[in-house]
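Heads up: the structure comes next, in structure tokens.
Every protein chain except one is present and positioned as in the full complex.
Moving on to subunit A:
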């Protein structure tokens, strides 16, 4: 199948959503990026690999979302001087992805303006590329000099506030460099990668089931989404389709993960605006939610519930009735809390116009997921490419046009109500039957998975080696897309509003540091 009239032979992967995979040359690599950008498509992910051990070369892949689904273009690179045409001029989100691909595999984006390291700080030397096949897995290095060139801001009265990597709250580590005049933020530059713990190297050589546990720990708050995307990739690669009941239960888990995160974040957002009542209320709702997850699914955060081939355990006894009861109780409580939020002038004063990302800026920078929807980007895979069981649930994407903290709060409220509705509909229509099918890994195969997690689109690409073990697994969290946009959202705001703005996006450090 050809798209955009470029003569690229795309092959459909055996996935429930339309995912296409095709090889390109350097000219078509660039032409495809241009065509997708002109058609207002989005860059979902970019990653590199090393196939020299099996007679191939280096490869770089880009995944684009558009009206046809997800197009994965794969470009084979020269083994001696691996380089590919830069995509950052078409998709700003490519910048950090390309820098990460260089740090891990040593393939360069030719012509890229920003060549600073991204995931590599001082833990390994510049000539060591951990994802190359000949990189010694036992390698350990002395700390290397690490002098990252932040972009300086100069002028009368400008000063810098460095924050992190160890932050003042119970938060993941990262560094923020604020350039301010008085209270006002002129520029924020992020530096991430502190949590890089070598996840993608860890995948190499694992069997599919062990890989699922690791994928479920790419970002703990999105464990269901990452585990589902990974499982979808594993099933596509094996040519397995899962029993209907397993698909419905996965959706139940995914919606419960979405509600849990929104409840936690709504409370924390109130708290960051000095409304402690909200934290007490929402954190209690979240705790009850997690306890029922433990009772019904065996884990408070739902880790390891989604496995390749289906799900790990079925609902038993009165679980469905308890889940339904909790959905109704939670809706009542959240409706009351929403009224309190809406009527609280002091709270609204902190939320409205704070940390604004206009729809035009969101479109240009590729703002993803929940934050994108709050800035007018009506993208939601559950509605756009409804795969089973969403094809039977008519998901309504929740959008807003204001793009400020208040809009992201409103979108979260709307998504809580929509997910509660989905949970009730899923439980009402849940088909009987098996919950698991064996997945037999094919050797030298590729698969991909694509899921709308609570934060946005989660993507996984998987390749097996000749023995059917994992040769390469790339897990992509939408935080990659949204971290750079946060830098824009804070411009012109006061420093004291940064925690509020940051929390309204609530991005994963672990999910992008890998």
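Here is the rule we go by: contacts are C-beta pairs under 8 Å (C-beta built on N, C-alpha and C of every residue); 3 or more make two chains touch, one makes a residue touch a chain; residues count from 1.
Here, contacts and distances are computed from a predicted model.
Novice: I notice the complex is incomplete. Of the names "proton-translocating NAD(P)(+) transhydrogenase", "Probable cysteine desulfurase", "ABC transporter permease" or "Formate hydrogenlyase", which is the UniProt protein name for the chain that's not shown?
Specialist: Its UniProt record gives the name "Formate hydrogenlyase".
Novice: Can you work out which residue in A:198, A:386 or A:468 touches the chain that's missing from view?
Specialist: A:198
Novice: Of A:44, A:97 or A:123, which residue touches the hidden chain?
Specialist: Counting the whole complex, the residue in contact with the absent chain is A:123.
Novice: Mind listing the subunit A residues that contact the chain we can't see here?
Specialist: 121-124, 128, 130, 135, 137, 139-141, 143, 165-166, 168-173, 193-199, 201-202, 213-214, 217-221, 223, 264, 268, 277, 279-281, 283-284, 286-287, 290, 294, 300-301, 303, 336-337, 339-340, 343, 508-510, 513
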